[in-house]
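For this view, one protein chain was removed and the others were kept in their places.
Entry: subunit A
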Amino acid sequence: MKRVAALVVALALIGVTTWLVWPSAPEVRGQDQKITVVDGPADDQRVELDTTFFPPPDGGKAPVVLLAHGFGGSKQSMRDQAIRLAQEGYAVLTWSARGFGRSTGQIALNSPDYEVKDVKQLIDWLAERPEVQLDASGDPRVGIAGGSYGGAIALMTAAFDQRVDAIVPQITWSDLADALFPNAATTTQTTAQSTAQATTEAEAESGADSPAAPEAGAASGVFKRMWAGIFFGQGVSLDASSLLGPREAAGPLTPQQARCGRFLPEICDIYQDVAEDGRATQEAIALLRKSSPVTVADRIKAPTLLIQGQRDSLFPLSHADANAKAIAAAGTPVSLAWFDGGHDGGNGEADWLFEQSSAWFARYLKGEGSGAPPVSAFTVTRDGGRDPGTRQRIRLHPEAGSYPGLGGTDTTTVELAGPEQNIVNPPGGAPASISTVPGIGGLLGGQGNGGVSIDMPGQSAAFESRPLTAPLQLTGSPSITVRVTGEGEATLFAKLYDVAEGNQLPTLPAGLVAPVRVTIPEGAGSTEATIALPAVDHRFAVGHRLRLVVTTTDMGFATPAAPATYQVSLASPALTVPTVRTLAAAPTGVAWWVWAMPLASIVVAAVLLATGRTPARLRRRPVRASATEPASIPATLEPGVPNTTPASPPNGKPATPTATTPNGQSPDAASATGTAKDSPSDVAAVVNGSSAEAAPVTSVDTAVVASTDVPLEITGLTKAYRNGELAVDGLSFRVEKGQVLGLLGPNGAGKTTTMRMMMGLIHPDDGEIRIFGEPVTPGAPVLSRLGSFVEGPGFLPHLSGRDNIELYWAATGRPVADAHFDEALEIAGLGKALERAVRTYSQGMRQRLAIAQAMLGLPDLLVLDEPTNGLDPPQIREMREVLKRYARDGRTVIVSSHMLAEVEQTCSHVVVMQRGRLVSTGPVSQLLSSAAVADGHGPRLEDVFLDLIGDKA
């Protein structure tokens, strides 16, 4: 136990030391700077940007990363991320964009004339810093990362400044006009004439080549009024965190500020214009396109990791898709990740995003050799069920080697069914259906799948599939062709629900809807439109149905106020569902430790076992003799006495049958002689040993023999208690064959400890015990010649007495015939009680059964500890006879007892111990005769004993 405690303490010390010494992340100090830049279409506007520069913490030159904040944020929003990135060995610059935080200037929506020029000058400034690694003079090794508004500036800057070496734009737009005026419909052949009217100049300019790109474009798009309001308004910020802190702008607002906030007046004017009637004007589209990466993405040469949120109704996955296609078309490496987050909330996966960004920068800023894990071309975050330990949701990140686009690598066709249905647009557009409430999802940190979706009755048409027979993993943008009958322009919203059986509400994956605006040609009465449904990654389970719902309203969008009625039906029942076959969970393989750990542990186990083996007993062997060589003839040898042990060499090994004083044959000696016949070695002893005079117990010091015939020889035996006090202290004595030895001593003298050491149960600290010449070790085979009863009986309480005895014998593995059950059980004298469970026995019965167990197999040496405890006087008397007779058969008995009168009558020899030491030894008769006759009657052992232990009254 002490060792265990010491081990625990040592481990704890090691742990604490490691904790203290473990290199903590280097400290990063930011340097606040005001950097003045000049921008504007004519390069004549001075703007002071509030920046913080974080030099690489370990000194030297390092690549630099610009971290751009989102809309409504400032450089403070990026501080934690900047420190973390700097600790990875980068210089980092954060800044408040013009119009945000403490920077001056007005918001120009990442315009090439304003914000892009600002960032180019920040890169110029960085090129002068001594801490920044340069590719060439004036050209630092630089990357840009940021989310939303910050993501767009990363893309725009990379397009206009070729010095940028890598970018990680997150949850950002490709086409701001399309984001605010989306139209997911592609009207088909029957309405070809209507497309001319919808095609805009801007559309041609963008050259959008996505098959899902709305033919009609932003000009006919449905105004995403709630998001736009938040985007342009002062009331709510996109950056939820800025709502929590105190607003930086102080003081009452001027009328101009109240109207436009910190926007450039021309942007503000255009917004007010379009927001009024929900229609995109050409100026608005031109202005928004100017701030849209998709128009310039073909110029981007910096490797780009696009991270887009799956829960984003502002900039849905299709924006990353458009960006990726445009950038890849220029031959620039692009990777995409769809994570669990976005403007509508979700988990956010901040750590995973950081790892991905960090790996991207490591690869393209630090170089291939940086040991960063590769970033796959396409990664999707999926629900991985629950953690086996915490039962929390876990996320998997399956990867694909190439990005297949929103059309997937394969498509599955799901048949939808439903009649033509009438739907109405309510006057004023209220009440409106709800899919996602912008700005709320993020604030609530909604983890649910899409939150609340409500379709108003009478406003929606539903088409449903049969229950799925196999799970369907949708990855991308499904499409369906519907026929809309009515008049004029129809504004509709299409959503694809996952409908489970039973009481569960249908779920709208990611809470996304596809807004559709189609124009029904005059006179035709109807038109067909192919709708690109929102791009999502969603698994439809077996038994679930897919339900397409077409509604006339959605709370997030501007819908016409005029009442109208339409009929909606499926032009074709086939819903095309894209799937991505190549997406597979990262090939984990078998972790190395799976096979290494068990192997190592088996090696450790083998070492533990091998080193823990009891070392070969190199105890000091008595010099005088060894058990294997012929011993000299002992002084006590009586000539003519035959060997009692067949194994002894024929030249006359010592045979000293030292029997007790004959005390008269006991009437039931028949049993004893009967038993003796069974073992030939004992017959001789019985025949020849009867006349033997009591031989002295030879102390080892005077002994000349340690032979296989000496039943017990103890030499210098020492054992300390755990507290260091000696239980047995240098004990030496020797017992000869045929003796009944009484082991006497007061409580605590070390008698039981000595007996336990004889049985190999405890290890002596020093000295040695030999039984029949063999040293005693735990489990030494010679112990099979020892029968023992020490410190009470030990039986299995649930078994009967007979079962106990028989199973004990079976456990020794010796032949049943050698057991002599009958003799032993006769000694126990339990009669019918033998068949009862031992737990029902009295103390005396157990005692007798235990002595019987000790005598099983008639061992050559019998060790009994207080055998008469709990026996009644007749039983004591009988036990005395049994022991005497047992020894007379040439065997040896060692008895410890307190009952001195008992010892006096039973034993031929005694060993007196006190405090672990040998006090006296010798035949009982000698001991008694040495004592002075104190009073009238003859000497009693009691007097001698008390005298010896120095406790005589």
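Descriptive notes on the structure:
Please note the rule applied: a contact is a pair of C-beta atoms (placed from the backbone, for glycine too) under 8 Å apart; a residue touches a chain by one contact, two chains touch by 3 or more; residues count from 1.
Going forward, contacts and distances are computed from a predicted model.
In the listed set "ABC transporter permease", "Cell surface protein", "Xanthine dehydrogenase family protein subunit M" or "Electron transfer flavoprotein subunit beta", the entry agreeing with the UniProt name of the missing subunit chain is "ABC transporter permease". Of the listed positions A:M78, A:V380, A:L783 or A:I876, the one in contact with the omitted chain in the full complex is A:L783.
The hidden chain makes contact, of the residues A:P55, A:G72, A:G511 or A:P859, with A:P859. Contact with the omitted chain, checked across A:E522, A:E791 or A:E835, is made by A:E791.
Taking the complete complex into account, A:F772 is the one of A:F772, A:Y841, A:Y886 or A:F945 that touches the chain left out. Taking the whole complex into account, subunit A touches the unshown chain at residues 385, 387-390, 392, 470-471, 500-503, 541-543, 588, 590-591, 593-595, 597-598, 600-602, 604-606, 608-609, 611-614, 627, 645-647, 708, 756, 759-763, 772-774, 778-786, 788, 790-799, 803, 807-808, 810-815, 818, 853, 857, 859-860.
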